[in-house]
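For this depiction, one protein chain was excluded, whereas all remaining protein chains were kept in their positions.
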Amino acid sequence: MQGSLAPDTLMVGHTQAHAAHAEHPDHRVFGVLVFLVAEACLFLGLFIAYLTYSLTAPVWPPEGTPERELLLPGINTLILISSSFVIHRAEPAIKANDVKGLRLWFALTALMGAIFLAGQIYEYSNLEFGLTTNLFASTFYVLTGFHGLHVAAGLLFILAVLWRSLKPGHYSAQHHFGVEAAELYWHFVDVVWIVLFILLYLL
Amino acid sequence: MNALNNIILVAIGVLLTITSLWYGQNHHLLPESAADSAPLFDSLFNSTITIATGIFLVVEGVLLYSAVRFRRRRGDQGDGDPNHGNVLLEIVWTAVPAVIILWLGVASLDVYQAINGGVNVGGHAHSAMAMSMESSYEAKAEDPSYEYTPVVVANGVVGQPDLVVQVQGMQYAWVFTYPESGLVASELHLPLNKRVRLDMTALDVNHAFWVPQFRLKQDVIPGRETHLEFVPSELGEYPIVCAELCGPYHGVMGGQLFVDTPEAFESWQEEQILAARPDSDALALAAETHSSSAFAAAHRQRLGISPSDLTSIHSHPGSRHSAG
Partner (left out) sequence: MTQLQDNPNLAAAPKASMDPPAEPWWRFFTFSTDHKVIGIQYLVTTFFFYLVGGALATAVRAELATPEADFLGFERYNGAFTVHATIMIFLWIVPALVGGFGNYLVPLMIGARDMAFPKLNAVAFWMIPPTGILLLVSLLTEAPAAGWTSYPPLSLISGQLGEELWILSILLGGTSSILAGVNFFVTILKMRMPGMKLGDMPLFCWAMLATSVLTLIATPVLAGALILLSFDLLAGTAFFNPSGGGDPVVYQHMFWFYSHPAVYIMILPVFGMISEILPVHARKPIFAYKAIAYSSLAICFLGLIVWAHHMFTSGTPDWMRVFFMIATMAIAVPTGIKVFSWLATLWGGKIRLNSAMLFGMGFVSMFVIGGLSGIILSSVPLDVHVHDTYFVVAHLHYVLFGGSVFGIYAGLYHWFPKMTGRMMNEFWGRVHFVLTFVGFNICFLPMHKLGLMGMPRRVAQYDPQFADLNWISSVGAFILAISTLPFLVNAIYSWVAGPKAGDNPWQALSLEWTTTSPPPHQNFYGDPILLTGPYDYGLHSKETLDYFAAQLQTLRELSLMEAESSHS
């Protein structure tokens, strides 16, 4: 604000500011979004590295890479994508103060996340290539593994929200930052998986 | 008064210009030049130094002048002139650097094209460029008849290089192979005024091939081939410097480059071929020249290691430490 204020406006400013100060606006959801942008850049960096490898190699995946089966990862993908829709039902529930609904949708999402992880582990144990077989195998394991870690973190996050929701009154129509953050994070993990699936399985 | 000020300003401007021009030609910051593209570098460098000197003098001059002329006098508690913008001035000092940068960009592109023999801005990595890159899968280091598209060179001549030398960098030596004669040497001899292309690759870690007198440098990278193309234009002996950190003895990794008359080059080649025993290999030659230096012990470990052996060393985690 260039220039000065007259004494009376000065006092007005004082009282107004006081009112705003009392409210303590919550910026945590915005903070989570900003953090997810940084996370997205991490995955973006890895994706671009993967693309560079695949585009500069004469044959990709390198010769001798065993064929990958598409059925199981496809089912896994469907489960993860649908879980995003499931968790999305939790927000209207808590906004209507329906804690039971919140618990239901979160528990369902957690279950689907757990199935996804189990499917992932099953796929790992049945693959015919290991981490160091060739460059494709390495990128495959590191990318899916790194994503898997994020799914696991998201799962823990959801379980933590579930645990807290057992305490009566912890989440309400007005105060449910944990719910929103967990949901945002889960959507993020989901979107990353879609890109990953296209890169690693379809292209 | 106003006229006097103007005269002083003009005088300062003239003085600045003269100083910058003089320093641009007399900075003594570069070694002698010995390749036909080096003078192009030098003239671009000199012009850049001239402009940089001018900008430097203006900025430092204004700073010093302000520090003296506008310093607070004892007892003065007042503020300065509350002037906080001048659109014309701002446009000028945005436009002038932009123009200088534009000039430098165009001039750099020109020189780069001349040094390189044609820049393919829209092309991909595999087109014919003096410093193009090749992916490891297509590296043709072993193939002396490797097809190379003619390029436009500095002096306007279109043609194949007169001589191709394969260069291998390793911790901590350079090995030069002359594919036509099969000669392997630890020093690089080149004939005067002949277009030379170096096909370079590294056996272990990144190195960089640098001849300061040629003003040319190129990283030498394991798993891919990089190129350098030039015409040596002065007889003499020049250092080859490794410019990319390649290990503890990086500073000792050097070599000699000799620019010979074509006759001397031929006789050197013949001598070397005669002297070469059938059992001697490149690494032994390389080691001889450095046997007295500090890294000999570390170096000897590598004797007799061929590129394929190195590949297996890198893929066995257990043997890493012996490689370092």
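The letters A and B name the chains in turn, as written, and every chain counts its residues from 1.
Going forward, a contact is a pair of C-beta atoms (placed from the backbone, for glycine too) under 8 Å apart; a residue touches a chain by one contact, two chains touch by 3 or more.
Predicted model only: the values in this text are computed from it and were never measured.
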Residue of B:N6, B:N26, B:T94 or B:S181 in touch with the missing chain, whole complex considered:
B:T94
Out of B:S186, B:Q218 or B:Q269, only one touches the absent chain, namely B:Q218
Touching the absent chain when the full complex is considered, from A:L104, A:V142 or A:L199:
A:V142
From B:L16, B:L163, B:L192 or B:V241, the answer for touching the chain not displayed is B:V241
Name every residue on chain A in touch with the hidden partner chain.
1-5, 7, 10-11, 13-18, 20-21, 25, 27-28, 30-31, 34-35, 37-39, 41-46, 49, 52-53, 56-57, 62, 131-132, 134-135, 138-139, 142, 146
Which residues does chain B use to touch the chain missing from this display?
29-31, 40-41, 44-45, 48, 52, 55-56, 59-60, 62-63, 66-67, 70-73, 76, 78-86, 89-90, 93-94, 97-98, 100-101, 104-105, 108-109, 111-112, 115-116, 119-125, 129, 131-133, 136, 204-206, 208, 210, 212-213, 215-219, 221-224, 226, 239, 241-252, 294-295, 310-312, 314-315, 317, 320-321, 323-324
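By definition in this document, only the chains that are shown with their structure count from here on.
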In whole angstrom, what separates the CA-based centres of chain A and chain B?
47
